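Missing here is one protein chain; the remaining ones are kept as they sit in the complex.
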Amino acid sequence: MAFVDDLGAALDKTPGGGIILTSLDAVMDWSRGKSLWMMPMGTACCAMELIAASFSRFDFDRHGSIPRPDPRHCDVMVVAGTITRKMAPAVKRLYEQMPDPKWVIAMGNCAVSGGIFYYDTYSVIRGVDEFLPVDVYISGCPPRPEALQDAILRLREQVATDSIVPGRDRQLNTILPTPGSPRKGDSAAADGDDS
Amino acid sequence: MTLLWGFLWGVAGMTVIAVGAILGVWWERKVAARIQMRYGPQQIGPFGSLQMIADVPKLLFKEDIIPDSADKPIFKYAPLFVFGPIAVSMVVIPFSAGWAPLNTSVGVLFFLAVPSIEVIAILLSAWASHNTLSTLGGIRATAQMISYEVPRSLAVLAIVLLAGSLRPLDVVDAWRWWWLPLTFIAFLIYFIASIAEMNRGPFDIPEAESELVAGYFADYSGMRWASFMMAEYGGMISASLFGAALFLGAGWPFTGALGVVALIVKTIALMTIVMWVKWTLPRLRQDHLMSFCWKVLTPLALVQLVIVGVVLPWL
Amino acid sequence: MTEQTIVNIGPSHPSTHGVCRVIVTLDGETVVHAEPVIGHLHRGIEKMAENRTYLQVVPLTDRLDYVGSMYANWAYCRSVERLAGIRVPERAEYIRVIVCELQRIASHMMGIGSTGADTGATSAFMYTFAQRDHVVELFEALCGARLTYNYVRPGGVSMDLPDGWVEQCRAFTAQHPPVMMEIDRLLFGNVIARARLKGVGVLTPEDAVGWGTSGPVARGSGVDWDLRRDDPYSVYPRFDFQIPLGEIGDCYDRARVRLWECVESCKIINQALDQIEPGSVHAEGLPRLLAPRPGDAYDHIESARGSLGVYLVSDGSPRPYRMKVRSPAFCNLAVLPLLAEGHTLSDLIVIIGSLDPVFGEVDR
Partner (left out) sequence: MNIDELREHLCSTYPDLCPLFSVEYGDGMLMVDSSRLHEAASDLRDLGFDRLGMVTAVDTGDEFELVYRVQSREMHAGIFVKTRVARDVASIASVNDLWPAANWQEREVFDMFGIVFEGHPDLRRILLTDDWVGYPLRKDYEDERIIRRPDYI
């Protein structure tokens, strides 16, 4: 990334470099969006649908999205399934092993909020966004592969707003809702439900 | 002057391999998809043929991770040394009767020897990653590639014996169609040993996806990983080209430009068979792999040599 | 003896079938010791059940064995029915048998396919998965869900078979066995696959019994024990079917047993479809809030992985006082260190796959 960072920063400073940078951004965003390789972080039920998604019937290879078991080769981590306290360090570590730029799709209610395991349990993390920056949430228990397909296509739109210079956004109109700050404080959520 | 030409041919070889790898990856994804009742890439270009146009810039601009515990200089440059020998080996391939980029009298030997340097680079990259799975993959790769050199060379020797020359162009000139049935065993051995040399299924033990995750290149990301992939596809292309040129008579039955087309068609057919085999068969285990090499392929290659040796005086 | 290497496999690894972590001590490539570390998917379902009503626990049981959700539903419902003394209408029993045998096919398709994927034959996995997709389609027509069905309820099943479902099901059972024969040739007739699977991970019958294994793992070792026949429940005594057995208990036998069980399941489904008669699918007059008498009940069924039991303790309130799931995958996985010792790392992967653990059920 160092090379790209330097290139991007240099272009940003050079007069007239902005034009090149913008064109480069457009090319890169297109190429990144069309080749989102998945890190299948399947832990529970949703993993079955994640497998189904890249298999014969749904075939995500059509969108240029293939599952790679090695985090080093992946662009988007699909967290499919319940994340427990024992599992969370491993997930975080795998996320850190992925090279930038990287994205996260939280697939299924468990990864979004804990889902059915929200109440009464001592070991489940309520939503993977407690420790990972999630880009796209898919609800469902489990979501159908079509929903994951939609998520990949939505993620493409979001990728289109990125720039190769860190901290710089391409101003594009997006229909995606911007995610708020990560949901913290489980007790507050519980109070809300009680009322 | 010779050096300059050599350099130019090297660059040309690299370009051929890079382009070939890009098309090869697409072709493989399509072939695999057809075998698996899927469609494969569809969205970019006709039949998704430009999918790699999206993948390559993405990999180029990925973060280049170098693990903290890795042996940094070796880790950084090992991919080059994996890719280099394969690209260099392209220069001796006789593309058509009377035309090879580099017409040398030890061409066959050169082709067998130079790509084998790859094994050192693989071992280095595996070792430098400082990762148990990578190291296992590297060691497996070393054992496998060194062993399979033997039947592969013996198989080529049968052809060399018939042609009476180590110069690839002489071999192509001397080639007659009845060599095909005569050296069929040698061709099969060459083909199987080449699959093992390029670490492809069912001999993809060093990178066994379900065991070692990705084997020796498990810690490489971005372009460095892509150069491993390029080396793999380059190896596939060069081995198929060489096999088609030596065993299948290069441009036979055509000559000239049509002959080059024929050679390319044969190469693509061979590559497709390599992919077909990979996506159909399960993976071998190391001990099976070794016993297959030493107990089946090597004796068979010797038998082939004997057959050729018996026939030779009667020609 | 050379210096030993410790290799950590998992918890996220392409072939641990979920989130198992195995700490392997290697001598060269030979496994000296393999220690499975489980619990990465422990969600505390047993604790959660203590704060839900009997009906609300059913969706939780779906998430236990997510490859075969119907089984956990059924085992739990049988326990509740035994505890509360509910009689289930005959049509509901038939429907339960049909869906569970379909589920067995779906689950075994996953198991056989992953045996292929572990040995490197990814395409075979796709073929078996395509067969599984047919079953999933049938279930979707039945209850609207592809994976977590919540279909078997205490007292019966949630809804009757939809129109045309029986014909679809018959069409599936007609096309399935020939495909199984093809997969048999592709996966188990292949010389490489035979070399990879035969003689690997041999589980002796004594160990199979002593370690409490069940299902295809035990039957692969030749232990003739199938609850459908030996402790008959529901309407199973009315069907004619064989229990496939393995010979020496290696990975090949375990995988083959799964394959033949699929064919037998098709037979059972066909017989059940012939015998089923119209009627009610849910027991009449059940209170909305079940509150069984104080006491305990245990019932088990033969799931795709073995004998799946649910032990329920009631204190007379509308919530279970304690629910314990006797999960077959948990017991089956316990033999992994025993099997892996002395084999290579590649074999270890195949052995994990041949035990076919589902970590939702192992960890609960």
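For clarity, chains are labelled A, B and C in written order, and residue numbers in each chain start from 1.
Keep this in mind: a residue touches a chain if its C-beta (ideal position, glycine included) is under 8 Å from a C-beta of that chain, and two chains touch if they have at least 3 such contacts.
Worth saying up front: this structure is predicted, and the values here are computed from it rather than measured.
Novice: Among the chains present in the display, which ones are touched by the chain that isn't there?
Specialist: The chain that is not shown touches these displayed chains: A, C.
Novice: Among C:Gly44, C:Pro177, C:Gly199 or C:Gly222, choose the residue that contacts the chain missing from this document, as touch is defined above.
Specialist: The one listed residue touching the chain not shown is C:Gly44.
Novice: Could you list which residues of chain A touch the chain missing from the display?
Specialist: Against the left-out chain, chain A lists 85-86, 118-123, 186-187, 189-190, 193-194.
Novice: Of the residues in chain C, which ones touch the absent chain?
Specialist: 38-39, 42, 44, 46-47, 51-53, 82, 207, 209-212, 223, 225, 230-231, 289, 296, 298, 300, 307, 309, 311, 313, 318, 321-322, 324, 326, 330-331, 333-334, 363-364
Quick note on the criterion: only the chains that are shown with their structure count from here on.
Novice: Just how far, in Å, is the C-alpha centre of chain C from the one of chain B?
Specialist: 43
Novice: Calculate how many whole Å lie between the centre of chain A and the centre of chain C, each centre taken as the average of the chain's C-alpha atoms.
Specialist: Whole-Å distance between the two chain centres: 32.
Novice: Pull out every residue in chain C that's touching 2 or more other chains.
Specialist: Within chain C, residues 13-14, 126-127, 130 contact more than one other chain.
Novice: Would you pick out the residues of chain B that each touch at least 2 other chains?
Specialist: In chain B, 36-38, 209, 213 touch at least two other chains.
Novice: What residues on chain C touch chain B, complex-wise?
Specialist: Residue positions touching the partner: 5-8, 13-15, 26, 29, 116-124, 126-127, 130, 187, 190, 192-193, 195-196, 344-347, 349.
Novice: For the complex, give me every residue of chain A touching chain B.
Specialist: 1-4, 27-28, 30-32, 34-35, 55-56, 59, 61-64, 66, 69-70, 72-73, 75, 97, 99-101, 164
Novice: Report the residues of chain B in contact with chain A in the complex, numbered from low to high.
Specialist: It comes out as residues 29, 33, 36-44, 48, 51, 53-58, 61-65, 209, 213-214, 218-222, 225.
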